[in-house]
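For this view, one protein chain was removed and the others were kept in their places.
Presenting chain A:
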Amino acid sequence: MAFKLWASSTANALRISYNGTRTPLLALSISRCFSSVIDGFKYTPSHEWVKHEGSVATIGITDHAQDHLGEVVFVDLPEPGACFAKGGSFGAVESVKATSDINCPISGEVVEVNTNLCENPALINKSPYEDGWMIKVKPGDPSELDSLMGSKDYTKFCEEEDAAH
């Protein structure tokens, strides 16, 4: 599976230092920060990814998502056996005093949960597509994957979203 690195994230490098005041954050017209995507995965507008292999789909959040969240300090995951509809919230991550709901890209039954994330939630930041996987599901309707974005469309979607402000 090809791993395309579009560019390394420059957000941290461009973070402007301050002495008690902040430059209005959205006035910064910094160059676009390209996050990585994986060819062959499918993506949602809410920045989850799905890797479909046979009867199992692995789900996590993208490099773009983890970069925009900040350091993840807590992950709330469901139990195996739980069922979710497409778009339903299956868990949450906490970063910078914000809990963000994570939505299920496809309907299905949870067959495995990445319990490593309890002890080491920052795996989501360090390895969003591999060690930071969140749940594996048995897809309820594999055709739902067809309506998700491929890597090229998702990359374009992220660029447009970041350019919106």
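Some observations on this one:
Throughout what follows, a contact is a pair of C-beta atoms (placed from the backbone, for glycine too) under 8 Å apart; a residue touches a chain by one contact, two chains touch by 3 or more; residues count from 1.
By definition in this document, contacts and distances are computed from a predicted model.
This complex has a chain not shown, and the name its UniProt record holds, of "lipoyl(octanoyl) transferase", "DNA polymerase epsilon subunit 3", "Beta-hexosaminidase" or "Regulator of G protein signaling 9a", is "lipoyl(octanoyl) transferase". Summary of contacts with the chain left out: across A:A92, A:V111 or A:L145, the touching residue is A:A92. Touch with the hidden chain on the side of chain A covers residues 18-22, 24-26, 46, 65, 67-71, 73-74, 76, 89, 92, 94-101, 103, 161-165.
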